[in-house]
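The complex appears here minus one protein chain, its other protein chains still in place.
What follows is chain A.
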Amino acid sequence: MTSAFRPDFEALQVSNLHAYYGESHILHGIEFEVRRGELITLLGRNGAGKTTTLRAILGLTGRRSGSVNLNGQEVIDWPTHRIAHLGVGYCPEERGIFASLSVEENLVLPPQVRSGGMSVEELYAMFPNLAERRKSQGTRLSGGEQQMLAMARILRTGANLLLLDEITEGLAPVIVQKLGDVLGALKTRGYTVILVEQNFRFAAPLADRHYVIEHGKVVECISREQLPSRMDALHQRLGV
């Protein structure tokens, strides 16, 4: 694979992605790409298909078709656990903290998928609340702490493509600020990030590009440079 040596090679390229839950056809040909080190957002109203897009990339929906190309590998037919080992970290919308595991067990649960992950000590330094509560039951944490745990546990695995689903949802402004700082730090470290976000003010300063999803399709792609002139149209699309 000669293309793998191109520095700007897409970390992820999704084309003509269709996905179903049972008989319901949810995604209708999603197209977007993220290059290594970029942060992009998926925007859209409730029920547009943002979560489904992330889940379809990981093979967590029902039937799907089209192409999901990860670091030059076509993974549309791969089982979910193999996809993770290409360096993908997933932070689900409902956070997915395990109640039967302690904070620390949650933190070290996901297997290493690449070298170069952060150590538990580094993560505790980054999220001091987690260090204090390491022995607590995972779901005894506050909403904000659970969100930090959900982020921290995928940073330990060495994953360098992060799929983050509405990480600011329902959190206090200070915690949103904290997560913004974390994402900024991750960007400078070269992580590739796909951010599903309702909080556009949070996402805008961080993102290289925005994709707007409507009814299971990408209807608009707006780069950071185009953003000021497209702001009104975007607000209309999102209904904010």
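Here, a residue touches a chain if its C-beta (ideal position, glycine included) is under 8 Å from a C-beta of that chain, and two chains touch if they have at least 3 such contacts; residues count from 1.
In the analysis below, contacts and distances are computed from a predicted model.
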Considering the UniProt annotation of the chain absent from this complex, which name among "Acyl-CoA dehydrogenase", "Catalase-related peroxidase", "Amino acid/amide ABC transporter membrane protein 1 (HAAT family)" or "DEAD/DEAH box helicase" applies?
"Amino acid/amide ABC transporter membrane protein 1 (HAAT family)"
Just one of A:Ala11, A:Leu27, A:Leu58 or A:Ile167 touches the chain that is missing; which is it?
A:Leu58
Please pick, from A:Leu70, A:Ala84, A:Met126 or A:Ile175, the residue that touches the omitted chain in the full complex.
A:Ala84
Absent-chain interface as seen on chain A, which is shown
58, 60, 79-82, 84-85, 90, 92, 96, 98-101, 105, 108-111, 113, 154, 157
